[in-house]
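The structure that follows is given in the form of structure tokens.
Excluded from the complex is one protein chain; the other protein chains are retained at their positions.
So that you can tell them apart, the chains are marked A, B and C in the order they are listed, and the count of residues begins at 1 in each.
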Amino acid sequence: MDLEFTEQEQEFRREARAWLTANVPAEPLPSMDTREGFLAHRAWERKLFDARWAVVSWPREYGGREAGLTEWLIFEEEYYRAGAPGRVSQNGIFLFAPTLFEFGTREQQDRYLPAMAAGEEIWVQGWSEPEAGSDLANVRSRAERDEERGGWRLSGQKIWSSRGTYGHRLFGLFRTDPGAQRHRGLTYFMVDLAAEGVTVRPIPQLDGEPGFAEVFLDDVFVPDADVLGGVDEGWKIMIATTGSERGLNLRSPGRFVAPANRLIELYRRDPRPAERDAVVRAWMDADAYRLFTFGTVTKLQAGGAIGADSSINKVFWSEMDVELHATALRLLGEAGELDDGDGGWLDGFLFALGGPIYAGTNEIQRNTIAERILGLPRAK
Amino acid sequence: MDLEFTEQEQEFRREARAWLTANVPAEPLPSMDTREGFLAHRAWERKLFDARWAVVSWPREYGGREAGLTEWLIFEEEYYRAGAPGRVSQNGIFLFAPTLFEFGTREQQDRYLPAMAAGEEIWVQGWSEPEAGSDLANVRSRAERDEERGGWRLSGQKIWSSRGTYGHRLFGLFRTDPGAQRHRGLTYFMVDLAAEGVTVRPIPQLDGEPGFAEVFLDDVFVPDADVLGGVDEGWKIMIATTGSERGLNLRSPGRFVAPANRLIELYRRDPRPAERDAVVRAWMDADAYRLFTFGTVTKLQAGGAIGADSSINKVFWSEMDVELHATALRLLGEAGELDDGDGGWLDGFLFALGGPIYAGTNEIQRNTIAERILGLPRAK
Amino acid sequence: MRLAYTEDQELFRDTVRDFLADRCTTADVRAAWAADTAISARWVELAKVGVTGIVIPEEHDGLGMGDEELAAVLVEAGRAALPEPLLESAVAAGLLAEFAPDAGWLAEIAAGRAAASVLLPGQRLAVEAAAADVLVIGLADGDLHVATPADCVLTARRSVDRSRKLFTVDFTPTARTLVASDTRRALARAADRGALGAAAQLLGLTRRMLDITVEYAKQRVQRGVPIGSHQSVQHHLANVLIKLEFARPVVLRAAYSLARDLPSAGRDVSMAKIYAGEAADLAARNCLQVHGAIGYTEEHDLQLFMKRAWALGTAWGDAGVHRDRIAADLLGDAPAPPTPAF
Partner (left out) sequence: MRLAYTEDQELFRDTVRDFLADRCTTADVRAAWAADTAISARWVELAKVGVTGIVIPEEHDGLGMGDEELAAVLVEAGRAALPEPLLESAVAAGLLAEFAPDAGWLAEIAAGRAAASVLLPGQRLAVEAAAADVLVIGLADGDLHVATPADCVLTARRSVDRSRKLFTVDFTPTARTLVASDTRRALARAADRGALGAAAQLLGLTRRMLDITVEYAKQRVQRGVPIGSHQSVQHHLANVLIKLEFARPVVLRAAYSLARDLPSAGRDVSMAKIYAGEAADLAARNCLQVHGAIGYTEEHDLQLFMKRAWALGTAWGDAGVHRDRIAADLLGDAPAPPTPAF
């Protein structure tokens, strides 16, 4: 075992910390789901990009630092420790970009990655559909061939698309083979949300802001150049992306270690012994999550894969996050119900409540754990 | 609302308390699942019976006091408060007797109830079968008609029969119509365990004692006089009995209020603040259970029925009982693992662990709550 | 021994329930979110049903009832997520009836021409402090003041539940506003009434969240079956019902104890607040989970009830405060062994 960081990693941490200390805005930005906040967050992304901190794990040519997993985790720890703004480009750079790197053509990568990294184009996921529920194989939105123009005509409806209200481009699956069932006959498309035939209906979330949207597509033309990977091969490509969504990439331990430490401070300022154990629990769980992640990194660096383990991960962090924030609200006592209170704990609580739902509900995750890891027979 | 007891009820309580104070053995009896303890517990039942405390809610002619529900609850509170021995005749007097009162002939009642009430004959339930699981409609044990001798020949296998090791008589369902499916064609029999063809295999429980047994029946003759209710009508009769098992009768609040109060004493003698909240929780849950029960009594006295509410009841008390005893073991610290420790907490813990399993697992109870009370569609 | 409301009490409760089903729809609740005050024309109508005067003596045109009836009605208020400050006004009215019965407010409140709010020692936030006609303010030293918003500097605060119009109150006591001293015991009792009332509302909120979700789980079909047929959904909702059914008699008993000022009343109320709070908390969590993303939207009605539940879980003493009180009673230095509460 070796739980030390290398001198190079420590230097990387120092550099990140110094830059963040100097550059993180003193006042929180307005919510990224308001028009004003969306712009402010994009400006912040630009600032990160200019200092080469927007996409640390990407190749240098696209603005990254080719950081390894450990360095990426270090950056995330420092990022959340500094209280830096949420990442408005998150679904693009963490969720979609890995797929684009793996399945996109060089031309597609050149066309989209720089603007994504710089916060110029915000990408929006187009997975769920109103009738498909959490089962993506039920996708009904369809793409019809338009030979004449050299592309496809997309129609249908996507829902729960985060950043959809103000975002620029959508990635998602559409049925190209109407005769095929379930996960066959699906193709992965990139769609310009400014194209003719696209209508976006913002959906206000629990916090009142339109954090996600419903996207209606009515005969929207998408050129062949915006098909990702092969036609009818969308499912396997999507699987790679959801692997990222549910796995290591999106939920770095830094996201939880930072609020857990803030929770400790909150308690020390105004101790409520009745909440002592809950505070200790929240801190320990964040710490355990960090250790678990380093264990996963160790496995990956030895050539292993995450696979269904990501379901274990997702259940743990999503439930921990709710408990952590609920504990903070209890510590605040009477002020726990205030939405204009200090520390943004209520916002954090409302945000955390989505965790057990999105990216596959925790019920489905537990089925996956039982069936794919423990080998139990399929649930009826 | 009226949460006072009447003067008559209070007098009943005083009388019960006085008798119990004078008569409960100073030293705990040996486990009722040892041969020695079985005899000692039967002797205790006899003593209760002689003082007319064995079956307080029964008619006077069978040794009871015709106590109403409230008085019965008062008696149970005093009984457990006094630390009196467990009831070795419990399955007879609480589980089987209500059925015998409702469906038995006068002759059957006269034949069996006095010996049951006096602890002379211990009754044993014959519900589960090895392959039937928790679904009693899967009963495979069968009864074949013996016209010549005027009765039936029973064959098959019953399992998890509490007190089966030393008990005298078994009540249970056998299939009298081999062509009928599921809950049809079943008949309710009373079987002498000393009869030819009966083999009893004791099964040691977690505490090491043979608290239940497997009962093998090989062509056991049972006369018509020992059929309870009509032939092929066993299911509806059984339902009445399981209503008792899962409902109010078996789990009086006194069973939990007494140990909850002992838990408070344990804490006060040697406080461990880390367990404070768990102790408070255990006491509150016992108190809430008492209130819930009085609410049920109020409903029953107004002519209502328990019905599927008994599932709510069962889940609550069984899980509370485990937590209460687990808390006590934690309070004992290092001594928590001792089986020869003071207070019998470990024995109580092991006993409590059976609660979420028997009389319909808590998983099945939750399905019942969802389907029969909330009206959700049947689980797949 | 009878642990249930009387027929008269049930009749009154049912009247209120019917009124609210008609006059306090979720659209009405949303309207209160958007308004500056949640006190609307409905206040006078509530008064006509008798609701604003439950604890006001009959000589001041109230119903002269007590905590049992108040709790029964507040369950219905919770079920409807009624935006008006019914509880706060009742707590204030109780103190007015005891210490300033002739100040003229009681009949006004009973008639729905005035609404009251309250600030007790330890509280820093008052509901509807700006729109209320009268503010009853108890200080830590036991002084009781009857003031108007004009006597205070009010700062609006935003609750997660936008229908709760909260204010921090900066109040300078004067001889004019002082109506009584040495009221600590009455103030503590008022706080218990507040906690009981919050518990009652939390019961109603739990029931409503459960009802909404059971309906959804029956209707919503995925992969060809209603989601309510999944065992995990069934167990989520069964667990909510279990919590609710065990909280209900605990709240009922607390109302009984408080109405009679029994020695156990404080502990009984604390237990009620804890149990009802836990039921509502679990309901919010499990019902949201069963709904999935649709429940996470502001468009869906579930959020109205979840947010009220979170707010009331915190208000009038959260679980930690009440657990401390019970622990002190059960485990403290007092020599008396715990006895059954009745």
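Here, contacts are C-beta pairs under 8 Å (C-beta built on N, C-alpha and C of every residue); 3 or more make two chains touch, one makes a residue touch a chain.
No experiment lies behind these values; they were computed from the predicted model shown.
Novice: Going by the touch rule at the top, give the shown chains the omitted chain contacts.
Specialist: Taking every chain of the complex into account, the missing one touches A, B, C.
Novice: Give the residue, chosen from B:25, B:178 or B:333, that touches the chain omitted from the document.
Specialist: With B:25, B:178 or B:333 as choices, the missing chain is touched by B:333.
Novice: Who touches the missing chain here, B:128, B:187, B:261 or B:368?
Specialist: B:128
Novice: Given the contact definition stated above, which residue among B:121, B:275, B:309 or B:371 touches the chain not shown here?
Specialist: Counting the whole complex, the residue in contact with the absent chain is B:275.
Novice: Touch as defined at the start, partner being the missing chain; which of C:60, C:235, C:285 or C:307 qualifies?
Specialist: C:235
Novice: Looking at the whole complex, which of A:79, A:96, A:212 or A:316 touches the chain that is not displayed?
Specialist: Checking the options A:79, A:96, A:212 or A:316, the one contacting the hidden chain is A:316.
Novice: Can you list, in ascending order, the chain B residues touching the missing chain?
Specialist: 128, 133-135, 138, 159-160, 203-206, 208, 212, 272-275, 322, 329-330, 332-340, 346, 350, 353-354, 356-358, 361-363, 366
Novice: Give me the chain A residues in contact with the hidden chain, please.
Specialist: Output for chain A: 1-6, 9, 70, 77, 257, 261, 264-265, 267-268, 271, 276-277, 279-280, 283-284, 287-292, 294-295, 297-299, 301-302, 309, 312, 315-316, 363, 365-367, 369-371, 373-380.
Novice: For the chain that got dropped from the picture, name the residues of chain C it touches.
Specialist: Touch set of chain C with respect to the missing chain: 230-232, 235.
Here is the rule we go by: only the chains that are shown with their structure count from here on.
Novice: Taking CA centroids for every chain, report which one is farthest away from chain B.
Specialist: Taking each chain's C-alpha mean as its centre, the farthest from chain B is A.
Novice: Determine which two chains are connected by the greatest number of contacting C-beta pairs.
Specialist: Among the chain pairs, B-C has the highest number of C-beta contacts.
Novice: Mind checking the centre-to-centre distance between chain A and chain B? Centres are C-alpha means, answer in whole Å.
Specialist: The answer is 54 Å.
Novice: Scan chain B for residues touching two or more other chains and write them down.
Specialist: In chain B, 277, 380 touch at least two other chains.
Novice: Among the residues of chain C, which are close enough to touch at least two other chains?
Specialist: As it turns out, chain C has residues touching two or more other chains at 230, 233, 323.
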